[in-house]
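What follows is a short report on a single structure.
Every protein chain but one is kept in place in this view of the complex.
Presenting chain A:
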């Protein structure tokens, strides 16, 4: 459903501010897979992720005036909305801490097997990157970004000293950045 022409980011923002529904449709086609991917990774459930995606696009439509392009790109803003909405939904469904930890536990469990990628996510690029990251590097990025874990929680789950969490994250991201150059 790719539109026949492309908008620049500032054209997109302008169109959204003018409440142009055609621009909104284009925005959906271009960004919904990435945003849905985030919701799916956070919630691990297609139904919940669909609900979150709907909420996210309505928020984008209503709040585009609050987007400030001097503070970052539109995509960054939309990713933040998606991540926050999805994590809020995750927490409202499992308000108890141990439930959250259990989810993480399940995730850690997934990582111990073969590279478990969501069945519909099967790009060559992703598996190439995931293969080259160590298990701990993958977990530390995903716990922080997709599960909203604090440094304390990560130190507990990975059984590493609190003081080293940031160093490990730095190394993981540096490794990730090197790999992305190769994809």
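To be clear about the criterion, a contact is a pair of C-beta atoms (placed from the backbone, for glycine too) under 8 Å apart; a residue touches a chain by one contact, two chains touch by 3 or more; residues count from 1.
In the analysis below, contacts and distances are computed from a predicted model.
A.B. asks: I want to check something: the complex is missing a chain, and I'd like its UniProt protein name from "Sarcosine oxidase alpha subunit", "Simple sugar transport system ATP-binding protein", "SoxAX cytochrome complex subunit A" or "Anti-sigma K factor RskA C-terminal domain-containing protein".
C.D. replies: Per the UniProt record, that chain is "Anti-sigma K factor RskA C-terminal domain-containing protein".
A.B. asks: Among A:12, A:79 or A:139, which one touches the chain that has been omitted from the display?
C.D. replies: Among A:12, A:79 or A:139, only A:79 touches the chain that is not shown.
A.B. asks: Just name the one of A:14, A:44 or A:151 that touches the chain not displayed here.
C.D. replies: Of the candidates A:14, A:44 or A:151, A:151 is in touch with the missing chain.
A.B. asks: On chain A, what residues meet the omitted chain?
C.D. replies: 1, 19, 21, 24-25, 28-29, 32-34, 36-38, 40-41, 46, 49-50, 53-54, 57-58, 61-62, 72, 75-76, 79, 83, 96, 99, 102, 118, 120-121, 123, 125-126, 129, 141, 144-145, 148, 150-151, 154, 165-167, 169-170, 172-174, 176-177, 180
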